[in-house]
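Before anything else, here's the structure in question.
A single protein chain has been omitted from the complex, and every remaining protein chain is retained in its original position.
Here the chain labels run A, B, C, D and E in written order, and each chain numbers its own residues starting at 1.
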Amino acid sequence: MEKKASESLVVMTELVLPNDTNTFGNLMGGRLMYWMDIAAALAAMKHCAAPVVTASVDNISFETPIKLGNVVHIEAKVTRAFNSSMEVHLKVWGEDAIQQYRYKSNEAYFTFVALDPNGKSRTINGLIPETEEEIKLHQGALRRRQIRLILGGKMKAEDAEELKALFVQQK
Amino acid sequence: MEKKASESLVVMTELVLPNDTNTFGNLMGGRLMYWMDIAAALAAMKHCAAPVVTASVDNISFETPIKLGNVVHIEAKVTRAFNSSMEVHLKVWGEDAIQQYRYKSNEAYFTFVALDPNGKSRTINGLIPETEEEIKLHQGALRRRQIRLILGGKMKAEDAEELKALFVQQK
Amino acid sequence: MEKKASESLVVMTELVLPNDTNTFGNLMGGRLMYWMDIAAALAAMKHCAAPVVTASVDNISFETPIKLGNVVHIEAKVTRAFNSSMEVHLKVWGEDAIQQYRYKSNEAYFTFVALDPNGKSRTINGLIPETEEEIKLHQGALRRRQIRLILGGKMKAEDAEELKALFVQQK
Amino acid sequence: MEKKASESLVVMTELVLPNDTNTFGNLMGGRLMYWMDIAAALAAMKHCAAPVVTASVDNISFETPIKLGNVVHIEAKVTRAFNSSMEVHLKVWGEDAIQQYRYKSNEAYFTFVALDPNGKSRTINGLIPETEEEIKLHQGALRRRQIRLILGGKMKAEDAEELKALFVQQK
Amino acid sequence: MEKKASESLVVMTELVLPNDTNTFGNLMGGRLMYWMDIAAALAAMKHCAAPVVTASVDNISFETPIKLGNVVHIEAKVTRAFNSSMEVHLKVWGEDAIQQYRYKSNEAYFTFVALDPNGKSRTINGLIPETEEEIKLHQGALRRRQIRLILGGKMKAEDAEELKALFVQQK
Partner (left out) sequence: MEKKASESLVVMTELVLPNDTNTFGNLMGGRLMYWMDIAAALAAMKHCAAPVVTASVDNISFETPIKLGNVVHIEAKVTRAFNSSMEVHLKVWGEDAIQQYRYKSNEAYFTFVALDPNGKSRTINGLIPETEEEIKLHQGALRRRQIRLILGGKMKAEDAEELKALFVQQK
């Protein structure tokens, strides 16, 4: 029973409170990752209808700081289902509601594993991408998975065919 | 005024409480990243003696789950100072104090930027690695920086000389 | 400068954690109202582009309890702007992601006052309802306002023309 | 086995901390309702000696804001026991301990249902009001219950005999 | 301008939530001391009408554990005002509202210093004990102060006349 990518969408809105900020009054990176992890986990659960655990987090760059009193918007959607894991794509915006100004904060990819009632990993139903963006994210998921396996020491760089092309493309 | 890597060491110990766990009674990834971000930021501040903000987080794999009531040990140490940023290496263990059993949870690299009082990035003093492990981490920091720049879209893959070697090493 | 009702929409998603629940493992009403107040305040701020404070909360009935580990979905949208106050309508659902089951929890109306930088109430721009539901909520806002004024002791029951009709409609 | 109203009294004192406040440094309405819900639930439990869940909250007006660093005083007492539900009356004050100044913040009525060990509603012992204020609150509870039922759509306005009188009292 | 001991009374009620408990489901000592410190600080502020800081905490024994879901009652009252410090007496009870059972948990003495706007200690108005218990606590405050000074290394044991009597009373 396959499900559409759009069915996994989770939209989260949080207000930046004093305890979430550093001495410059900016949202701390760790607090943002805490929210992102929950939003991504909920998206993964909506797709696979099972409990999930965070398996890995890809490189995240924090571009624009989000200020105290501003709003954090997180959108999370599953990009691809592998055998027992799923990749979730996250987009994060800050918003100054007084200035009516919304700005991109960062993007990220989290990977989750679905568990059966004994806590063992279980098979996941397929995912159908529909929009152009969903299809592009679905295709890129394979390449990002290779990067993850190499960075995690589980695949040799020279076996990563898709990535190799990136580094020797002039041939 | 250079400082030794060991001077930046931060050791953090936390107890996993009910609100930190998912329905399997395991520590949520986002809560762990929240603690890691604070430990790493403190290590970076100890090195550069200035406020810092999280610039990026490298790929993290969560291997062994940490259970409710267990202890989280985090060690954070700066590996290398660049112009205005620092890379911090983190090691995370779980510990079951009743079973007297300590287990590796994960490793990670966080990057921080030092700020002047106006919130602009500022120059950072150098870092002197001493032990064999510190020297190895110091050297690897260049390669990880290239990966970060490529993954962040700020460097072309074919310009990353160090990485290129990994993918075409048979030549 | 009027704004559309739909521009004020805020969607919030929260996970029910152990500390949010009573001894039956159900979300406590007070914790839910805490989230509702923030969602509604953000909707009000998006409409009026000014800081807001909660002026009043209408009767809330808690129908179906939301369980530990379930998800809380809150949608908040401004229904009508008065001189210096706004009424916000909230819909709350619970969702069991494992059972793929979503259920209505409750509905509510919160009223907010917009403040100028000195903390005094200020005039609010108008609101344009567009959909059938928005128009209905916009119309009902007058009646609910009368109820609020009567219940708050600021209007005599016999002066509330709209309400009076409800009680003596057989005439 | 009836119990006196005064036996259910709960007095709660809380300090307003930074994370409880909005950008004006005033206690957020949602945080106050969180405390009120707990105080009221404890009063209800003291009366019925059983677990309780919040059934409904009556209209609340927030009059005077409570400032950061000030103290919140909440007094909760059961006004009347119905078949399986109880109405609890709350009075809330703010206090500036430095200025030695105490001010009324708001009043509210919360309704709770008592549960048996299977989570079903159960019969509640009667309540004896003693003081003049307790007796007045006990009598008013019937009228407020009619308002709740009408506002919750469970009673027709024309069947609410007590309320009808309010709107057509000139006859 | 002296004030009565009874004017400083603070009554605090808290519900023990999952995150407040250890693996046996009992309230952690540190969480209880957090609440006790706030209750005592508020009592001290009510007496001296100035900000206060915790100067010291006397020996505390935790007798009966307070269970998850039970209620914590704290009563704090100033016993005596010294030059710039005050001693506050605390009584703590647990209560199982379902079993209608209230039990003594512990007693404690906290000492606070009053601060002027520059953060320097300031003179405190006197305190008038009225009830028998208040008078007894007021008298005992001198002896407890000697113990504090000796235990804190600020007074020699042989200079503590009141205490000396305790150890050599048979003479």
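By definition in this document, a contact is a pair of C-beta atoms (placed from the backbone, for glycine too) under 8 Å apart; a residue touches a chain by one contact, two chains touch by 3 or more.
Predicted, not measured: the structure shown is a model, and the values here were computed from it.
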{"item": "Where the missing chain makes contact, among the chains that are shown", "value": "A, B, D, E"}
{"item": "Given B:A39, B:A108 or B:L151, the one touching the chain that is not displayed", "value": "B:A39"}
{"item": "Identified contact with the non-displayed chain, of E:K3, E:R31 or E:R80", "value": "E:R31"}
{"item": "Hidden partner chain, residues of chain D it touches", "value": "17-19, 68-69"}
{"item": "Chain A residues that touch the omitted chain in the full complex", "value": "18-19, 21, 23"}
{"item": "Interface with the unshown chain - residue positions in chain E", "value": "22-24, 26, 28-31, 33-38, 41, 51, 53-62, 65, 110, 115, 119, 147-148, 151-152, 157-158, 160, 163-164, 166-170"}
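We adopt the following convention: only the chains that are shown with their structure count from here on.
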{"item": "Chains touching both chain C and chain D", "value": "A, E"}
{"item": "Contact-richer chain pair (by C-beta pairs counted) among A-B and D-E", "value": "A-B"}
{"item": "Whole-Å gap between the CA centroids of chain D and chain E", "value": "31"}
{"item": "Computed distance of Cα centres, chain E from chain B, in Å", "value": "43"}
{"item": "Distance from chain D to chain B - Cα centre to Cα centre, in angstrom", "value": "50"}
{"item": "Set of chain A residues in contact with two or more other chains", "value": "38, 41, 51"}
